[in-house]
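This structure is in structure tokens; I'll ask about it shortly.
Shown here: the complex without one of its protein chains, the others still in place.
Right after this comes chain A.
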């Protein structure tokens, strides 16, 4: 069986063979295959050709998907990896190993999401999914990749399948199976078989060829490094598909939670509603401020404020190396307390890593450093907490010092802690602690104070800060920061805006209304932090121009504003926003007028700012503020009449834009000003017909007139050839004008022109030849591509703060979402092991209405579902309990109510629930509490329609009885109760049980409810007439969100909502008295009696005797005298009889014995005889054989001799 090394073929390099080959090759090269062998490529059959063409086109078009605009963000959020599996399968271990693999750090307790930087362009958020169907549902909605752990020693568990089904409903994320506990197999063959079996089962569930990983064994309680590394590589290169729901909704997987409620309020009422801020990466699509969100397991909330924070786990900035260095392998898991700080409810624990890990960390993470320094300072816990926020923020290692400072200012970590303590004292402690630091930090502290006073304004403040930096030269930055008093800045900023607006007034001359608006605008602009912070690009430019003035303004403002305590500002802000006036508002308004007037003078020539005009002010709101005119000063008083407010509020609602009175269209100048708007006017350079024509001429000017034989040459060609003469010869007006100017760099111009010409030529060529086979699909794709490009570029150069205003917060940002009025249980029962998801809701998705859906009972669920039994649905972000009604659509479009879902068929379901876009998938479970033995997913389906009313009907049969019958007419009673009811059903068709059709004619006066009806045939009194009708059913309005996150820790999987009727009956031990008629009783068959056959006498006579009934009497009893008497024996006779009996039995025995002997003898004899016979037969056979052989030989000889004779004759 050994393989022999075969000798390779030697190509000839010389000689005739090589020459021949060379010749062949040359010919082949120069000749096309088709040309060389044309017959092979000719059309044999047109039909077949058409068929093949069709087929290729079909295959091609099948591959097409509807092109979508690519909306993936440039810097995507971390990939959400959900590690899922039944308990004790190794989830935590796997996460730990993965973290160690990526970051070289060990995380002891996996608690909440863990974000890590896994590569140059990818970050991962690892979440462990516990064995609760609530968590499974929530996480399936946010997972990008699911690592599905399977205990190979046990096989698949129900949870795995349940989770797969959940995933399927909510858009299938990528799923990767991981087999663990493979080391329990001792036998290699069973291991292999199990692997194969599991793999194939997994494939049928996910897709053929889905990746299944094997983690073969444990080393010191961890998986093998190499295997984890491989898994990590797979994760790092994985691509994800966009899912419809997620691309149209924004969502945040919260990785931090802070309670912002006023501690005093909690003290007074521990069960008061909480204000909570949640942090996390924004995913999906843009998130708008003040939108509605749903937190699965808690409920719907409107967001009070959203702000974006610097990325706590940023990607490396510059990618120069192949691998990440240790500094860039960041780990962010606030819930697990990474960064040395663990936040508990009432304390902060500082975790000191020990051993070699700590040393490594010390260099890596500035955080740790700061934590160390913190410990060193021996300050109070409050102080530590205050400082800790500073430290945590520096966790974003890649920031510049300035940015770091800003970060520190914004540090989100601190907030919760502050609210728990009294704010004042703590703040003081921070001051004392940090006093010896530089003054800069001091300022920061001040800012922080402010910040926690007015958290809503945080965003605005940062904006200001940034703008400020932009406007002022860097040298001055220090100065600025020293005297930063945020509201003052806001004011100074507004000065600018206002003055600009004033000028815009002048320029635009829009009439007094705008004027009004602008003036009204000031107070709000000044007060509402975020608004004033906004600046468009134009504004920025302005600021740069007027930076000196800015500073002046600051000076003034600072002196005035610094006296004001921050609380008041806060009040102002809120007040102005609410549109109310308070005493606090008065003070700052005083300076406004002054400042405004100054600014007005200064900025007379600045450009108007439309954005401020539109968004910076809201007309109605300020009206109230400015009621007292003395505080507004002269400037404002003039332009606003007292009752202007009413006029505005109740102004005429008309979309017409009345013309500007200043334009007099009789004047020539005005007419001239729009001259170019018409095709008759002057065209732009690139669109002018003359130039275009000329270009065409250049391109296509070369032609020969075939009739005359004249040859036309393009003019420019000639120009190109003799460059020197061109200037003079050019016949184009524009060029003539330009010529003297550009004379010096003539060549340059010529070159450009040529290039331009080339480009145009190429374009035209492309258009001509590419468009030929460009399909609709290609066009569409290109359009989408263009749109995507535009989307990317439009706001690229805009500052983030401003950009957020236009677009909303874009996915990939790390955001802080503040939510007011959360139930206190959310905070008190917070368990980081349960995912907190903020799911953004689109417009009108927060409303409730009727939903029509297509539903199918899951084929693995053991029971069919009953109408009106409460069901828990997972739809959109939500999990809620509702009462569905099942229906089926009849052929005429009627929705007929069903009592139960069909077993293996789709049916309709209508529920009262949250408005969710059509086409959204959902799944239903009967309970989320506890773990039942069988498959929990009861049904799956999709939303079809949303409505505010339902159209389900159920069949109703009204029964009546005839009480008078005249031929085909009869009077029927018992169907209705009043004449009116009958009147409503006049003309309705009725039917009897026996099938006679009829019609209701008219009501009778008595008895009430009786009516006259006609039928197609005469009825019997025993007939029952019925009317088939349809009764509309109302859907119960139960919408009960599953609030599993509010349950106490450890009982979160015990949420139970409304019970089904069956459960209630079972729990309360209620039994219905069944209808006696419906009961099953044992079937007793009665014996049937048949009458005797009676044959008429005539017939009897005619019958033959044997068939005639016999007239014989039955035999009577034997008469007594004929009966034989019983014999009574004497004793002697008895003895005789006994003896005779004995003798006869002896005789019988002897007889029997003799017979048996005889029989045996005979048998023996027969055997003997058989034997002899057989021998005889044998002998005879041999003899016969012998004789026959002899005869045969004789015959043969005879034949031979005769043949011989014959041949001789021949």
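Criterion: contacts are C-beta pairs under 8 Å (C-beta built on N, C-alpha and C of every residue); 3 or more make two chains touch, one makes a residue touch a chain; residues count from 1.
Convention: contacts and distances are computed from a predicted model.
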Checklist entry - With one chain of the assembly withheld, which option in "Serine/threonine-protein phosphatase 2A 55 kDa regulatory subunit B", "Ribosomal RNA-processing protein 42", "Auxin-responsive protein" or "RNA 3'-terminal phosphate cyclase-like protein" matches that chain's UniProt protein name? => result "RNA 3'-terminal phosphate cyclase-like protein"
Item to check | Hidden-chain contact residue, picked from the options A:189, A:656 or A:859 | outcome: A:656
Checklist outcome for this item: The one residue from A:949, A:1006 or A:1078 touching the chain left out of view is A:949
Checklist entry - Looking at the whole complex, which of A:787, A:1022, A:1037 or A:1051 touches the chain that is not displayed? => result A:787
Checklist outcome for this item: Out of A:614, A:1061, A:1166 or A:1203, only one touches the absent chain, namely A:614
Next on the checklist: Please identify which residue in A:167, A:291 or A:1047 touches the non-displayed chain.
Outcome noted: A:291
Next on the checklist: One chain is left out of this view; which of A:269, A:752, A:918 or A:994 touches it in the full complex?
Outcome noted: A:918
Checklist outcome for this item: Touch rule applied to chain A and the missing chain gives residues 69, 71, 248, 285-286, 288-291, 508, 510, 513-514, 517, 536, 538, 607-608, 610-611, 613-615, 618-620, 646, 648-657, 659-660, 663, 665, 670-683, 787, 790-791, 794-795, 798, 805-808, 842-847, 849, 915, 917-919, 944-949
